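Omission of a single protein chain aside, the complex is shown with its protein chains in their original locations.
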Amino acid sequence: MEHIELFFKSIFIDNMVFATFLGMCSYLAVSKKVTTAVGLGAAVIFVLAITVPLNWLLDQYILQPGALSWLGEEYASYDLSFLSFIMFIATIATMVQLVEIIVEKFSPSLYNSLGIFLPLIAVNCAILGGSLFMQSREIATLGLATTYGVGSGIGWFLAILAIAAIREKIRYSNVPPALRGLGITFIITGLMAIGFMSFGGMLTGGDEEEKTEKTAQIETVKDNSTTKEIANNTKVID
Amino acid sequence: MGKDSKLILDPLADNNPITIQVLGICSALAITAELEASIVMSISVLFVLAVGNVVISLMRNIIPSKIRIIVQLIVVATLVIIVDLVLKAFAYELSKTLSVFVGLIITNCIIMGRFEAFALGNSPWRSFLDGIGNSLGYAVILIIVGFFRELLGSGTLLGIPVLGNPIPGELSGLYAYGYENNGFMLLSPMALIVVGIIIWVQRTKNKALIED
């Protein structure tokens, strides 16, 4: 259930392009044709699906304050979180080069059409954004991190696919010359983003609230059992 | 000298990083709801891009081409983290204002784009000028968008009310005549549309920029 929730949330509500405006540059630059858009979108899904869980492991076992405690008690006080940016970027850049080599080997035609854009995935802020969101939203397990990576990737894929399809059709329309190309794409994306904002309403689903209520109750019950002790201790305050 | 001044002037209009090169869009959309944030971001990018361009240009002959992207990313990330750490230690207040921008700068493709397109093949001085020029071009768009979004969205500029007092009962200025702020301007999709309109205006004035 948690997985399904996170999956759809990351596709629609927290859509990388329309909600957080990440990965805009390649989104605008590579969306002229549906086929290239599909190629780049697939590459983004793939890279996100690998890097988010990988960076989750890095974060949990190396970077977080106290994460090194598996090495022994004396390492528990180390805090390497200042390295997270660099570590995340290094993972991403390595993975991107790997994808580049694989695509070049198995699908030269795709490689040719993606051309210079494959290296650009490394700087696609959606990828680093995925890892940073994973860290800041404190995603709890490796499985959820993978779900989040795949979901965000699919969200990005969906966005670039939609805009590429619209741009192919819009060639037959009579757009003012100065607005052709980039200008109209910006405006269409803006309108699409307004549309996607309506998904935000789904976010306030009752599920999460119920859960927190329950845990809060448990905590209060726990607290109640010891209220006597509090009463004894509050003397200090009066 | 003519060549050098071109490096600064070109990106301001005809080769603008946002409206022509399509670089650095994400941040242009995210932070332009307020003019002040636009200005702070512009200054930060100016600093990082100018220094980063020089560093990459100095290293251009020793960077292995196969891993150049990793090297570039690490250079910019290191630069930003160093600045962030130093500010946190010696100018804590300032660092709190800027901390929001740290992530945005590292992932800002304008920086990578200029490293790749210019600094890797040019001398440090020229790269420095290119960095200044491009970040000024970036700043121009950010400030225009920030100006309109803040003015129309909250009726203020740099936090100072310029259209009068919107509080019901104490109406003054434009609000007294029934004007209302357009809260929609504060939402990010409107940034896209404002940039779209800027592109429209720019290309109407300079026909050479029109795409097919």
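Order of writing sets the chain letters: A and B. Residues in each chain are counted from 1.
Please note the rule applied: a residue touches a chain if its C-beta (ideal position, glycine included) is under 8 Å from a C-beta of that chain, and two chains touch if they have at least 3 such contacts.
Just so it is clear, contacts and distances are computed from a predicted model.
Trainee: With one chain of the assembly withheld, which option in "Cytochrome b", "2-oxoacid:acceptor oxidoreductase subunit alpha", "Iron complex transport system permease protein" or "Na(+)-translocating NADH-quinone reductase subunit C" matches that chain's UniProt protein name?
Mentor: For the chain missing from the view, the UniProt record says "Na(+)-translocating NADH-quinone reductase subunit C".
Trainee: Which listed residue (B:I31, B:A50, B:I69 or B:I105) would be found touching the missing chain in the intact complex?
Mentor: Missing-chain contact among the listed residues: B:I31.
Trainee: Tell me, which residues in subunit A touch the chain that this view leaves out?
Mentor: 20, 65, 82-83, 86, 133, 136-138, 140, 200, 203-204, 212, 216, 219-220, 222-227, 229-231, 233-234, 236-238
Trainee: Against the chain that's been left off, what residues of subunit B make contact? List them.
Mentor: On the subunit B side, contact with the omitted chain comes from 30-34, 36-37, 40, 61-67, 70-71, 74, 78, 81-82, 85-86, 88-90, 92, 99-100, 103, 149-150, 168, 183, 186-188.
As a convention for this text, only the chains that are shown with their structure count from here on.
Trainee: List the residues on subunit A that touch subunit B in their complex, please.
Mentor: Interface residues on subunit A, with respect to subunit B: 18, 20-25, 28-29, 82, 85-86, 89-90, 93-94, 96-97, 119-120, 122-125, 128-129, 132, 176-187, 189-191, 193-194, 197.
Trainee: Would you pull the subunit B residues touching subunit A in the complex into a rising list?
Mentor: 19, 22-26, 29-30, 66-67, 69-70, 73-74, 77-78, 80-81, 85, 103, 106-109, 112-113, 187-193, 195-197, 199-204, 207, 210-212
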